[in-house]
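Left out: one protein chain. Kept in place: all the others.
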Amino acid sequence: MKAYTDYIWFNTKKHREYVNVTDRVAEAVQKSGVREGFVLVSAMHITAGVYVNDAESGLIRDIDDWLQQLAPEGPDYRHHQTGETNGDAHLKSLLIHHQVIVPITEGRLDLGPWQQVYYAEFDGQRRKRMVIKVMGE
Amino acid sequence: MKAYTDYIWFNTKKHREYVNVTDRVAEAVQKSGVREGFVLVSAMHITAGVYVNDAESGLIRDIDDWLQQLAPEGPDYRHHQTGETNGDAHLKSLLIHHQVIVPITEGRLDLGPWQQVYYAEFDGQRRKRMVIKVMGE
Partner (left out) sequence: MKAYTDYIWFNTKKHREYVNVTDRVAEAVQKSGVREGFVLVSAMHITAGVYVNDAESGLIRDIDDWLQQLAPEGPDYRHHQTGETNGDAHLKSLLIHHQVIVPITEGRLDLGPWQQVYYAEFDGQRRKRMVIKVMGE
């Protein structure tokens, strides 16, 4: 069994930003030498997410609008009594989920034709981290 | 370490449809010969989901109503400027999530008494695919 771990740092220019990390995940799989297995892609912060969907700019804006609607910014979160202002970012992270697993088959990411892996930043403009963990043979 | 990969094709009669795939997943685990490990069940399309919940027809209709309410069909998605009409199906996929992992213990799916694995089609009536990937020993 082989295992390989990589960490990717982000420091997004915008408060909310969607970064296609598919190539970074593929690179980690290649470095691992794993031909059959799983790769976990997981945000290490509680105000960011990781998801699989389409690399289409209109859709990404639709996703952002939708997250704003279902987990809106606002002053009224109890979490803000701690001095924080990012209650919405925690809920957005829970909604989109903070991780995905991609199967590895014959040394490649076994994704469908339109599936791309995205890091979703909901409280950016600071250094944040994502873990890529490959396991298999 | 053993790995086994299977692909299931769907071509649902309805635009949205919920298909119980628990037996198909159990079959893949049996074929794999894995006694202890994980099985990943993952949609390969970005307008479909995979989830674990109850095989109760009333509840399945509740889930469908709820998804329609939180990720409604409509003309106003920016994604539709590409010619697509399935913006809602992308959001439904993100909401329900596109994959689950089932633990394998003593050669069997280690599910609770009411847990069933479902493929959730949100843009059907066409050929679509799901991957089942087993890994363990």
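Order as written gives the chain letters A and B; numbering starts at 1 within each chain.
Rule of thumb we're sticking to: contacts are C-beta pairs under 8 Å (C-beta built on N, C-alpha and C of every residue); 3 or more make two chains touch, one makes a residue touch a chain.
These numbers come from a predicted model, not from an experiment.
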item	value
Candidate in contact with the missing chain, chosen from A:Thr5, A:Asn20, A:Ser57 or A:Gln125	A:Thr5
Touch criterion as defined above, residue of A:Tyr18, A:Phe38 or A:Phe122 at the omitted chain	A:Phe38
Residues belonging to chain B that touch the chain removed from view	1, 36-38, 51-54, 56, 58-59, 61-63, 66, 70, 95-97, 100-101, 103, 105, 110-112, 114-115, 135-137
Interface residues of chain A (partner: the chain not displayed)	1, 3, 5, 38, 40, 42-46, 70-71, 77-82, 87, 90-91, 93-95, 97-99, 101, 129, 131, 133, 135
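One rule holds for everything that comes next: only the chains that are shown with their structure count from here on.
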item	value
Distance between chain centroids, defined by C-alpha means - chain A, chain B (Å)	20
